[in-house]
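Here it is, the structure, as structure tokens.
One protein chain omitted, others in place.
And now, chain A:
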């Protein structure tokens, strides 16, 4: 009971932080939309993605981009909590220990899902026309939320492991780059040697392919199974690592 109450208090705290920091909101919600405009309207006609509208190809990748862009803020916020003294205040209070982390997880997932919903909404305005059934929509949404949860835990672990808020924020850089080296923008088999193999075997590609298949109404079983395996793997790794780092911090 007290754990739920304390966690809810921490979620409120983190939501206030997010709403107060325009840069965080811009990165999480607006910037991915700007990127989508750029790729679809400016560059999209130059890409050969094997027929069909480019927006239909790009939308799932843009959703992944939206997922990645907000994470840096979470890593920084988690680290600030640990290094700037407020954690010591929480520690000497008789409150639920994990509430601080729960607050970050819930608010990050909520913010990221909002950003992804905004991307999908704008994609519709740009002519995105998925053929997915209701069930396939649900499956795509479920897979995406699972991905968010997995990446969030990994981000929190990085935030806890980093020495300072600045170095925690640096974690976002490779995370932001990953979608570009996946099948988010163009198919992996159009890429140069080396990059192509990397794109084919990195986790974002099966996740994007699985979502793309579900949106198109032609689920790709192989990619979906791989995506689920990656999500569970990343999530468990992030969760265990985060708890270990947290236990050492508090």
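Definition applied: a contact is a pair of C-beta atoms (placed from the backbone, for glycine too) under 8 Å apart; a residue touches a chain by one contact, two chains touch by 3 or more; residues count from 1.
Going forward, contacts and distances are computed from a predicted model.
*Asks:* The hidden chain: which UniProt name fits, "Carrier domain-containing protein", "ABC transporter", "ArsR family transcriptional regulator" or "Spore germination protein"?
*Replies:* Checked against "Carrier domain-containing protein", "ABC transporter", "ArsR family transcriptional regulator" or "Spore germination protein": the hidden chain maps to "ABC transporter".
*Asks:* For a quick check of understanding: of A:86, A:131, A:177 or A:229, which residue touches the chain that isn't displayed?
*Replies:* Answering carefully, the residue with contact to the hidden chain is A:86.
*Asks:* Touching the hidden chain in the full complex, which residues of chain A are there? Just list them.
*Replies:* 2, 5-6, 9, 12-13, 16-17, 20-21, 84-86, 88-95
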